[in-house]
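Omission of a single protein chain aside, the complex is shown with its protein chains in their original locations.
Moving on to subunit A:
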Amino acid sequence: MRQPAFQLGMARLRDGGVLRGLRAWHVAVVLLALAVSLAAAATRLGTLGSPSSALAALIDYAPFILRGFALNLAMSVLAMAIATVLGIGLGLMQISEAPLIRLPARFVTHLLRNSPWLVILFLVMYLLPIEIRLPGGGRIPLPDWVKATLAFALPVMGNISEILRGAVRLIPTGQWESAEGLAFTRGQTLRYIILPQCIRRGIPPWMNWYALLTLSTPMASIFSVHEAVSNAQASMEAAGARPELLLPFYLFLLCLFFVYIYPIAVWTRLLERRYAVR
């Protein structure tokens, strides 16, 4: 039976059962990863000379790198917000009954989904101006981090559009028929009956794309956006660009992303499993 499982899932969501699902071992894995990376860093420091200075450099520059990481998070959240709004719009166009709306939307969706993110990033960075001139004479500056955010939003937007189309298709036709029998228009049916049921199906893949998006934000370092990776590289330069700095600094970056993304991935898996029991 489909519905009881759904009710159960909703009840558990309300109880906060999903959060309880993040068991102790998940936390343990995260801590272990941190410990291993620090140990590895310490080992490198021990074998390759000037140990105190490399670790000291990491500690010195950690706040600077963390500030960069804050920008990664800001870009990921902003890009996801843009991708969600535009992706839902594009997805709704994809399920339109009018071919003139549906076919272009389908084309754009597939184009965005099937292009390398790096190519989209290059295109956006080089095609967008550094500022937008308003007719009134005002100017909106477009810093590189904003352009990069838009670039990361585009492929995710295509994928969210496709998530929506898929979720709508999976709603049993009986839902459409009974709504039609009750004199709902197509728009009302979508709004009150179909889309609310799509949300739960769409959330796990949506979270998955958020994780992927966040993991892609370091690509912005190519354009010297001051995010975590860029700042880490600048820190290493400033600390003398010694090879023994590489491992601790990059391991630190890995840990930062891991600690943030891993719980999201675990939560997504939990939701997927919950919604898969139907």
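Simple rule for what comes next: contacts are C-beta pairs under 8 Å (C-beta built on N, C-alpha and C of every residue); 3 or more make two chains touch, one makes a residue touch a chain; residues count from 1.
Here, contacts and distances are computed from a predicted model.
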Chain excluded from display, named as in UniProt, from "Anti-sigma factor NepR domain-containing protein", "Cytochrome c oxidase subunit 1", "Amino acid ABC transporter ATP-binding protein" or "Porin": "Amino acid ABC transporter ATP-binding protein"
Selected residue (touches chain absent from view) among A:Leu100, A:Leu127 or A:Ala183: A:Ala183
From A:Pro63, A:Pro143, A:Pro196 or A:Gly240, residue that would touch the chain that is not displayed: A:Pro196
On subunit A, residues whose C-beta touches the chain left out of the figure: 1-7, 172, 174-175, 177-178, 180-185, 188, 192-193, 196-197
